[in-house]
Structures are given as structure tokens and as C-alpha cells.
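Structure incoming, see below.
Removed: one protein chain of the complex. Kept in place: all other protein chains.
Moving on to chain A:
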């Protein structure tokens, strides 16, 4: 991942650098594609979780890293995606994952457009509190309306009921779990790649540059003629849609959706992933999400004091690596190559 990180939000995209980035990205992609052949199925499952969360963090970071807005309510979009899929499968009896993705994205875009419309009227702490409050409205709906949402039991979405690629891949019959693990990994990997490319294009587009201009100096940006509020709103919706896509992909993997993914600590986890990886870099949230996923799983598996362990590790990382894993790695690389 280190080579990929040489392209920061502000780096040039000219010839040689772009070629290097392309080679590095391809190498990483090939590595990820070959991985399930060498590691045990559980590691594949874990990496799928990591990639899903990476999409969420990538979306989140469009707001934090590129627009300068700290959202503390991204659980709302993740959860909206997840619950929409659950409703589609349970109430409409749909089996196609593609249909779930379309429906889920429509649901998330709707919710994030609505929430975003309210939230982008403010910045800094006010923005953060608003996003948090709105996400908790959704949480309490999912929690309290148990006859619709199953309450804390959540809604089960069995992978065996779903098909991929318009029905080409199904998981009927016994022993299908292994097949699902592999097929779904590649499915998620493909969408992760797509999401990463799309996000990369967005942040390097004139629109992305405008967001960075707003982040760096709001007043100056509006004097240049950038409609600050509208740009923030669009960024908010895109960010929500990415996180929603992660929620959609997470459901079949997890097998059920519960109000936990709408609760505020989950928003906190998304924030932490981005900070851990380094929110000033493009690849930071990706690295942070995958790392955090491993870290939490390893901590829970190894000790009953997992919360303490996790806390200590995270505090240490933040103190020692304030620019995140990727930011620090980049600094080391640039010092070494100089």
C-alpha cells in the first residue's frame, strides 16, 4: 500500500507518478486476488470484512479528509444500507444481490440527502453533533420498532437466499458456506476496487479540488465562486452512499443486521479507522479500516480484557503516529528516498 500512498490529496497526477501509482495499485490488487488461495477461509472472511469497512471509511473520509467536516453519525448510512437490504430480502422476497445494492443505495442516498441538507448548514462541532443526533434517531427507530425491525434481535439475511451476478452464482445446497466465502470475497473485492477508483476520480476532479479549497479556506472558496453549501451537500451524499454500500455488502457477510450498526460507537469506529490509517491521505482510511478490523478481532479473540487492550493499542498508535499509519509510512519513505 505504501507506493499507492505517494499520491496524496494534493499530489500531481502527471505522467510518471500516475504510471507508478497504476503499477502499485495493480500489484496490490493481484496480491489481494491471489490471497484466498494461500490463507485459510477464516482469513478470507476477515479480509472481506476489512474491505467492506474500507469502503465505508473511504466514503467517510471524503467529508473529513477532503471537505474538512467531521461526521459523527456515519453509522446512519451504513445502517440504512444494511436495513434496506434486510427489508428487501425479507419483505419483497428478492434474491438478487444486485437488486439489493440498487435498492440499498437508493435508500442511503435518500437518507443522506435529507440528513445532509440539515447538517451542512453548520460546521465543526455543530455539524458533528447534528450528524450524531440524526443517526441516533435512526438507531432508536430500529431499536424500538421491534415488530418491524426485530429490535435488538435484528433481521436475519441468510447468504443462502442470495444470488450474485443476476442469478449466475447461487449458494443452495449443503456445504455452501465455503463457496460463499470465496465467491463473496471476489464480489466485494471487485466493488471495493470500483469504489476506490470512483473515489480517486472524485477527489482528483475539479469537484474534489473545490472541496479541498472549501476545507482549506471557506471564505476564499466562496469568493472564487464555489457554492460552499451545495458542494458540501453533494460531498455529504456521496460520502453517505459509499458508507451505505459498505453496509449493504456487510449484511450477507454478517448474516444479520442489528441496531448495533446504527449506534454511535459504530460511527466512532469509522472515525477511528480513518484516523488510524491517516485521514490526510487517500489510502489512509483503507489501511486503517483493514488494520482496525484485524486489531479488534485479534483483541476479542485473545483476552477477556479486549477493550483495555484495544484502547491501549489505539491510544499508543495515535500518540506515536499522529498522521496515521499511511502518513507515517509516507514520511519514512520520503526521508529514506531523499
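Basically, a residue touches a chain if its C-beta (ideal position, glycine included) is under 8 Å from a C-beta of that chain, and two chains touch if they have at least 3 such contacts; residues count from 1.
Definition applied: contacts and distances are computed from a predicted model.
Peer 1: Given the options "Fe-S cluster assembly protein SufB", "Leucine-binding protein domain-containing protein", "Transketolase subunit A" or "Small RNA 2'-O-methyltransferase", say which is the protein name UniProt records for the missing chain.
Peer 2: This omitted chain is identified in its UniProt record as "Leucine-binding protein domain-containing protein".
Peer 1: For the chain not shown, which residue from A:167, A:255 or A:311 touches it across the whole complex?
Peer 2: The missing chain is touched by A:255.
Peer 1: Of A:217, A:307 or A:334, which residue touches the hidden chain?
Peer 2: In the full complex, the listed residue that touches the missing chain is A:307.
Peer 1: Which chain A residues would touch the chain omitted from the figure, given the whole complex?
Peer 2: On the chain A side, contact with the omitted chain comes from 40-43, 45-46, 49, 143-144, 146, 151-154, 156, 158, 160, 175, 177, 254-256, 258, 260-261, 296-297, 300-301, 304-307.
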